[in-house]
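Only one protein chain is missing from this complex, and each of the others stays in its spot.
Moving on, here comes subunit A:
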Amino acid sequence: MALGIEASLGDSIVTTKLDAIVNWGRQYSLWPMVFGTACCAIEFMSAAASQHDISRFGAEVVRFSPRQADLMLVCGTISYKQAPILKRIYEQMPEPKWVVAMGACASSGGIYDNYCTVQGIDTVIPVDVYISGCPPRPEAVLDALIKIQEQIRTESVLVDRHKDFKGILD
């Protein structure tokens, strides 16, 4: 996650200032990659439509190409058949990246405790924020977005996140 030159600067005043600027930029221009598989994706559509208007939070540039996105929103159930694709797409996103698990299914498998459903996507990829609900209301999506923004504010460009994550597919 280090941008390059700052890695050699160490923990000095320069980097904390740099952190502040970079984080400010990252916070308010998150580009979501919507991994919408099921019902929750419909509620994401509502969050993006005019009434809830996700662009108020600077995250309306929805990218379907993972290479252009830094926020992955997993909206819906992930089956074992889908899991390798989820992982692959996550890996295609450039660092730094954040992940939101939207809804009961993405967080824990939800009502589908059975042979085909992954019991929470955090067994496959690292997750930063979970949203409860089946489906969560659009406001909850916005709330998660704000949580991610808060989290970004406290991060440092020097620290790599989730480097040692090991999931069921690793």
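Methods note: a contact is a pair of C-beta atoms (placed from the backbone, for glycine too) under 8 Å apart; a residue touches a chain by one contact, two chains touch by 3 or more; residues count from 1.
Everything that follows uses one rule, which is that contacts and distances are computed from a predicted model.
K.L.:
Would you kindly match the missing chain to its UniProt protein name, picking from "Branched-chain amino acid ABC transporter permease", "Ferredoxin", "Cytochrome C oxidase subunit III" or "NADH-quinone oxidoreductase subunit C/D"?
P.N.:
Of the names offered in "Branched-chain amino acid ABC transporter permease", "Ferredoxin", "Cytochrome C oxidase subunit III" or "NADH-quinone oxidoreductase subunit C/D", the one UniProt assigns to the missing chain is "NADH-quinone oxidoreductase subunit C/D".
K.L.:
For the full complex, which residue in A:35, A:57, A:98 or A:130 touches the chain that was left out?
P.N.:
Only one of A:35, A:57, A:98 or A:130 touches the chain omitted from view, namely A:35.
K.L.:
Spell out the interface residues on subunit A facing the chain that's missing from view.
P.N.:
Residues in contact with the chain left out: 35-39, 41-43, 45-46, 49-51, 64, 76-77, 79-86, 89, 111-119, 134-135, 137, 168-169.
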